[in-house]
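One protein chain omitted, others in place.
This part shows subunit A:
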Amino acid sequence: MWVYDTDSLRFLTVNAAAERLYGFTREEFLQMTLKDIRPADQVQKVLKVIASLRDTLYSAGEWVHLKKDGTELHVEIVSHELSPVMGSSVRRLVVVHDITARKLAQKQLAEAEQYAQSILNNIVEVVFSFNEKMEMTYISPQCDAILGYTPAQFYADKYLWFNRVHPDDRALFVESLPQIRVSPEQFQLEYRVLSASGEEKWLITRCTAQLNEQGQMVRMDGSANDITSRKKMEEKLSFADFSIERASDAFLWTRADAHITRVNRATCLLLGYTEEELLQRRTLDLVPELTEQSWSLLWAKFKAHKSLEFETVFKAKDGQLHPVEVHLNYFKMGPETYSFTSIRPIAERKQAEAEKNRLTEEMARQNEHLRQFTYIVSHNLRAPVANIVGLLHLYNRKNHADPINSLLINKLERTTHRLDNTLWDLNDILTVRSKQEQALEKTDLVKVLSEVQESLAGQLVDTPCCFSVDFAQGQTVLGVKGYVHSIFFNLITNAIKYRAQDRPLKIRIKTVFSKGYLCLQIQDNGLGIDLAKQKAKIFGLYRRFHPHIEGKGVGLHMIKTQIETMGGWVEVESEEGKGSTFKVYFQVAPKNDEIPESLLDR
C-alpha cells in the first residue's frame, strides 16, 4: 500500500509489500508519481478517476499497473482519503491487491474453453450429454446439419432425440438403455432417425454412462455420427453380392498369378467343386489348355485390352469337359490386379449350332435336289410331248396312204413309250425320296451281291466278266435291302454297258473301313469318264456320258439318292480309257463286331 498526494500525484509513503510487488525501492517510489506505474494508455483514465468526486472509501476496481521490470501487474484497488492535515493537499491511502495469478487462471480457462468449443464445432459427430433422467443437457451444434434441429430445440424438448428415432428401431433402445445405465462400458448402436424434414438418417451412437459410487448413472455422454451413405453403400454391396451369388451364370475372380480369389454358387455347380476347393486352385488347374506360359501371355494381352472374350474348355472335378465362353474384365484393387470372369457353358449352343448347320445343309441339299428335279422333269416330260405335237403336225390327214404317216406312227409309238418310261423312272425316284425315314436294318452285302449276280446271269453269259471279291474288312451294313440291291445292280450293269471293247471286263469288289463308315468299292476296267469335265454332273438326273450306248441317265442318280437316304454317300474316281471306281459309304451297325476297336470313338 501507499499514500499519495492527489494534487501532485506523488507517492508520499510506501510499505515493504509495495516495494516487493513493484520492484521499486522506497527511495525510488518517493521520486515517482502515480502515472509512472501505469501503461501510457491508462494515464488519462486514472487522471479522470482522481479528478472525480469520490467517496472517502473508494473501490476503484481492477487495474493494470507496470512493475519496475516493465511486466504488467493485474491489481484490485481500494483507496481511502486520509484526514486532512492543515496546509497540505488531499492524501489518499491506496491498498493494492495483486490479482495477476487469478487473471491468468481466468484467461487460461477461457482459452481452454474456446479450444474445446472449437474442437466440438469442428468434429463431424454430434456430441451430447443426458442427465440421470435421460433428459438432454447438452448437444453440439452439428445436430442442425444432420437432423435439421437446433440445440435450442433439443433443450426445449428434452426427449426430442428419442422421439425422432425410427419406430422400427425403438426396440433397440428399449432393450439396451437399461444395460447402458448400469455399466461403465462404452455401448455402440446403429439406428435410424427421422430428420426434421422426415428424411431417414442412419446414425451410429457411442455412449458411456458416468456412474456414481453407488453405481447409479449420473450422466450419460456420447456421440452420434451420420452413417447414411455408408449404410446405403452397404445395402448396394449386399444387393450386388446377393445377385452375383444367386446368378445362374458362373463367375470367378482371378489374380494375375492365376489364383482364384472368389467364386459364386453357379461356378461350384458347373465344376462340381466346393468353394473352398476352388479357392485353393488356379485357373491353370481348371482349364487344361492353359500353361504357365500361355497364362502369362494371356494376362499381358488382357492387361492391355482390359477385357477379353474367347471360347475355351473347363474341366470339372469329375473330369468332364465343358466347352464355355468366357468374358474377362480387368480391375484393380489396391496393389493387386484382378480378372472378373464370367463363364457361360456353350455345349448346348454348340450342339444347336451344329444341328442348325446340319439342317441348313440338308435343306439346301433338298432344295437343290428339288430345283434340279423340277428342271429335269419339266424338260424330260416336255421333250416327248413336244415330239408328239410335232409329229402330229406332220401327219398327212388328207391322204392317209401317204407313206410318211406310217413312219410318223412308228415314231409316235416310240415317243409315247419314252414318255411312259420317264414317268415310271420319276415314280421310282420319288418313291425313294419320299421314304426318307425308312428304318435301316443290318444288310449282308455278300448275300445281296449274289442275288444281283443271279438276276444278271443272262447278261453275264453274253458278256463274260471276271469278278474278284474281298469282304474281309466287313460285309454287314446298315441299310435298306432293296436299295443295296439297286446299287449293286446299277453299278454292275453300268460296268457291263460301258466296258471297253478291246479287253475282257474285270470287276473288283471290296470293302474298306474309312472314317467310321464301311466303304464298298466297285472298280471296273471299262471306258471311264472324263471327270475333269463331268464331275459336277455325274450323279445328275438324265445325265449320260457315252455316245452310241443306250442309257437313260437315271441309274447313278438313283444310287446317289438311295445311299443318301441311308445316311451315306457316294464318290467316284475315273480315268478315261482305264475304268471307274465307285465308292459307296454305308453306315455300319453301332455294335457290329467287325468294327475295329480304333474306329469306335468316332
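Please note the rule applied: a residue touches a chain if its C-beta (ideal position, glycine included) is under 8 Å from a C-beta of that chain, and two chains touch if they have at least 3 such contacts; residues count from 1.
Here, contacts and distances are computed from a predicted model.
UniProt records the chain missing from this view under the protein name "Response regulator", selected from "Ferritin-like protein", "Amino acid/amide ABC transporter membrane protein 1 (HAAT family)", "Response regulator" or "Decarboxylase". In the complete complex, the hidden chain is touched by one of A:312, A:387 or A:521, namely A:387. The residue touching the chain not shown here, chosen from A:67, A:255, A:281 or A:411, is A:411. On the side of subunit A, touch with the chain left out of the figure occurs at residues 375-376, 378-379, 382-383, 385-387, 389-391, 393-394, 404, 411, 414-415, 533-534, 542-547, 551, 553.
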